[in-house]
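Removed from the display is one protein chain of the complex; every other protein chain stays in position.
Chain naming follows the written order as A and B, and within any one chain the residues start at number 1.
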Amino acid sequence: MSDRKDGENGSFEARLTAARAKQGMDPKPVDMSKGISGNSALSVGLRVGTEMVSALAVGAGLGYALDRWLRTSPLLLSLFVLMGGAAGVANVWRVLTVKKPKAE
Amino acid sequence: MAAEPSIDALGQFKLETSLGALGASVNFTQSNLMMLIAGGLILALLVIGMRPKAIVPGRLQALAEIAYDGIHSMCIEQIGEEGKRYFPFVFTLFFFVMFGNLLGLLPFSFTYTSHIAVTFGLALIVIVVATVVALRIHGLHFFTYFFPEGAPKALAPIIIPVEIISYLSRPVSLSIRLCANMVAGHVMFEVFASFIVMMAASTMLGQFGVVAAVGPMVLNIVLMGFELLVAFLQAYVFAILTCIYLHDAVHLH
Partner (left out) sequence: MDAAAAKYIGAGLAVFALFGVGLGIGNIFSALITSVARNPSARDAVFPLGILGFALTEAVALFALLIAFLILFA
């Protein structure tokens, strides 16, 4: 490895990548870059449901707890359920719209 | 004939103390035992696997290298160059979750990722780490995360609570997804396994019951393959979501 490296001046990385690609040894990184948009359709489908419900659950739980604490039942509960639903839709939006690889 | 076998789908998730009297005295459950085993196996895979240090890796070394490489590139692609700093964290999480899922598929073992306490603990660690990272990098500027630029000021009273709830829902969705997937898989195993016994022992079906019992048996075998996929996929999703949250923490949006 070391005796050849000097000959082609740093192109070792490039040759290694080419060799690996030729041997089909690099399926994994390719897989990962495909999944950058947030995974395959299957895992997106699995994610959306939980994202939606968990935001609602957090909203409802928060509202219920605040109500118990401040004794304002049912005011905050109703408010936070609506907000939790909105947060759920926002979560779904976020999961579905991350299409392009992060540009930064 | 003895009592008809019944389906006890949730009994498998019951915590019991392990390691005899010593374990009982400190409430050392089989869940803790499986965690220790998983940790030991991960260490063994990396230490023993990498021992030959061969240029052309053997099987075990190749496995260790692929694992290292895969998570490493995932960190860099999802988080950016800074991702290298969080690589050990993501790597540990991924392997802890995956070994938990996979070990749970062995007979007589216990799936510690099927307990919401465990997964929620892991998810809390992720969120706390992400928040601390964000606070360290951006300081108080972090709180602009809850109010996207360019949104009309009049909407602030609506957007800010919604964003906060959305942020708080992250550990919940992260932990529930993993836990629910594991519980669902194992309940299905248990139910179909019970069907095998019930069909074979059923007085109504008689001799034919043994033949009929092949059905759920085949289903269970197929299910095992599916669960192997789910075990890996859920660990992968857990790791990639950790990366996405860390990305948000490092870059804010």
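Heads up, the rule we're going with is that a contact is a pair of C-beta atoms (placed from the backbone, for glycine too) under 8 Å apart; a residue touches a chain by one contact, two chains touch by 3 or more.
The model shown is predicted, which means the values in this text are computed figures rather than measured ones.
The chain that is not displayed touches the following shown chains in the complete assembly: A. Across A:Leu46, A:Leu62 or A:Val81, the single residue that touches the chain missing here is A:Val81.
In the full complex, subunit A touches the hidden chain at residues 56, 60, 64, 67, 73-74, 77-78, 81-82, 85-86, 88-89, 92-93, 96-97.
Assume only the chains that are shown with their structure count from here on.
Interface of subunit B with subunit A (complex): residues 55, 66, 69-70, 73-74, 77-78, 80, 158, 161-163, 165-166, 168-169, 172-173, 176-177, 180-181, 233, 236-237, 240, 244, 247, 251. Of all the residues in subunit A, the ones that touch subunit B in their complex are 1, 28-29, 32-33, 35-36, 38-39, 42-43, 46-47, 50-51, 53-55, 57-59, 62, 80, 83-84, 86-88, 90-91, 94, 101-102, 104.
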